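Of the protein chains in this complex, all but one are displayed in their positions.
And now, chain A:
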């Protein structure tokens, strides 16, 4: 069983649209995992039934019991996250700022602070319209630890793929370079980098590839909006060449991406020409992953 992760560094490159197309092409052979938990959009294209919701807990949150608090201010003094404020002489924890380190509770002389474990989101195992299943999540607003949630989504997708004897897990990875994307990449067999022909596209591609290189994962690249700026596209190709990244395809700037999305469809279903390009990439990915 192989794990294919699609990432982009930069948002808005068409990553989710392309991943959903690959999921459609892979059909029953794949388990899909949406690890872009911050902006999980894949459900808009694959119609999951939001089955088996499971509450996800991670990290802790300090809560001050006002009846017990003696207003000594020790908690505010030790908090490095400026998460404790004073309103009308009462101490409050700002739940969006609290990192759940528990330091305040440990130093509170009145034992007025408890650590709670709020649910930070839900994980779903859903049936999707490609005839397979998808593991996805909904992270609560401002919730911390999306890295841990990503790890949970991937772990559940993997065990589901193993139990159902699937050939691969297809992961829609997280944006950026921080903890969620590090979590998305761990354990991957192949990375599909989706970039676009813009100066930001190449900038973020180079940055995120440094991370991929650290993990030593084999990579291929899809250049979206490739005809937008031929000069930049050439630079991207030069970078791919020099880094040993396989160029999977060049997709022209095309409004079908949006039109397909607006119709709740994947691009391969909506646009024959673009569909053929993405199908070609999928065949290449399968070959490179030996699946």
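We adopt the following convention: a contact is a pair of C-beta atoms (placed from the backbone, for glycine too) under 8 Å apart; a residue touches a chain by one contact, two chains touch by 3 or more; residues count from 1.
Criterion: contacts and distances are computed from a predicted model.
Trainee: What does the UniProt entry say the missing chain is called, choosing from "Sodium:solute symporter", "ATPase", "Alpha-ketoacid dehydrogenase subunit beta" or "Sugar ABC transporter permease"?
Mentor: Protein name of the absent chain (UniProt record): "ATPase".
Trainee: Of the residues in chain A, which ones touch the absent chain?
Mentor: Where chain A meets the chain not shown: residues 9-13, 16, 38-39, 41, 44, 59-60, 78, 80-81, 96-97, 99-103, 106-107, 139, 141-144, 146-147, 175-179, 182, 196-201, 203-204, 207-208, 210-211, 214, 225, 228-229, 231-232, 253, 255, 258-259, 261-262, 264.
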